[in-house]
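Every protein chain but one is kept in place in this view of the complex.
Moving on, here comes chain A:
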Amino acid sequence: MSGRSGFHTRLIALTRKETRQLLRDRSNLLVGLLLPFALILLFGYGLSFDVENAPVAVVLEDRSPGARDIVAGLDGSPYLAPVMVASMADAEALMRARKVDGIVRLPVDFSAARAAGDGRVQLIVNGADSTTATAIEGYVNGALQTASLHAADRAGVGARGGVTLVQRTWFNEAGNSRWYLVPGLLVLVMTLIGAFLTSLLIAREWERGTLESLFVTPVRPTEIVLSKLAPYAVIGAIDVVICLICARFMFDVPIRGSLLLIIFASLLYLIVSLLLGLFISGATRNQFAASQMALLASFMPAMMLSGFVFDLRNVPLAIQIIAQALPATHFMQLVKTLFLAGTIWPIVIKSCAILAAYAVLLAVLTRRTLAKRLD
């Protein structure tokens, strides 16, 4: 009855036990199924680098039709909301009160200077919020360029020499930061759910003394690991589906690569994430320490270092090396590629191989923490 022949019986018995415990523990189930929703709503709507209807004070010292054209151009932009003010002093007061994010000033001699080919517009932005400042700078520039092109058109004059930059953004044509963030959310959700849910499992059994009884039975450590993985993998798979549906239908993020590959890669990363939680749980043997560690070792780095928000090429070498060691970084790259760029096989194969290697390594380490020893 012992050894290999009992493997199936024992695995089924243990999995049934884990499933029952999961279903009876409301709080764990809530974390598993509702937290992804909360995260998606929070990050999807709360975290955006796009600026819409930014209030900008416009000081029109030159009241010529040419200057009015420029203002009309600013008004037409969906990203800016010009506020006309009488003087520079008023504009500065609004800026100090944070009522506006920028000031556009057209000096008295604007039309005259433009006629001489040297039209200047002053732009002041609030550097305290650099993301918004950069965005406003870009929008004002764009609006001015459009306006001067229109003016040239009307004058029937072609571009006078010089170089015109024709800019195009690939993969995220609109430059919509949501396209860029939502696929990354899939990584965050998988990381949090995986590591957090399983980080309590083995530690709880150590604390309650259930492992000591379990060890002195024909049970093998591998069976314990597999039985703890199975029910939580099902919860995680439900979360993958939730994330994909939200990405596609709530945020209109395109899925340009293979949907099947996205699902496969997510499940692979899910296993890595669950095993990381289990390993931490087995290594600390303490529920409190394990949940803290899981947060520190998985969610935080996945948020900061995986390329979720910040481009990893701009960070110091040491941080880059740490980032490359994180499974989250590889999954992040893969997911963004599959969502926005399409199925690029070299990246798919490389990332999946790395994730699979992590899964194997963590499985071996976790199994070792369950060696039937109390010392």
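What we mean here is this: contacts are C-beta pairs under 8 Å (C-beta built on N, C-alpha and C of every residue); 3 or more make two chains touch, one makes a residue touch a chain; residues count from 1.
Keep this in mind: contacts and distances are computed from a predicted model.
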{"item": "Listed names \"3-methyl-2-oxobutanoate dehydrogenase (2-methylpropanoyl-transferring)\", \"ATP-binding cassette domain-containing protein\", \"Malonate decarboxylase acyl carrier protein\" or \"Fumarate reductase iron-sulfur subunit\", with the criterion being the UniProt name of the chain not displayed", "value": "\"ATP-binding cassette domain-containing protein\""}
{"item": "Sole residue of A:H150, A:R248, A:K350 or A:K372 that reaches the chain not shown, by the stated touch rule", "value": "A:K372"}
{"item": "Touch criterion as defined above, residue of A:K17, A:H150, A:R248 or A:K350 at the omitted chain", "value": "A:K17"}
{"item": "From A:F171, A:F215 or A:F251, residue that would touch the chain that is not displayed", "value": "A:F215"}
{"item": "Chain not shown, touching residues in chain A", "value": "1-3, 6, 9-10, 12-14, 16-17, 20-21, 24-25, 205, 208-220, 372-375"}
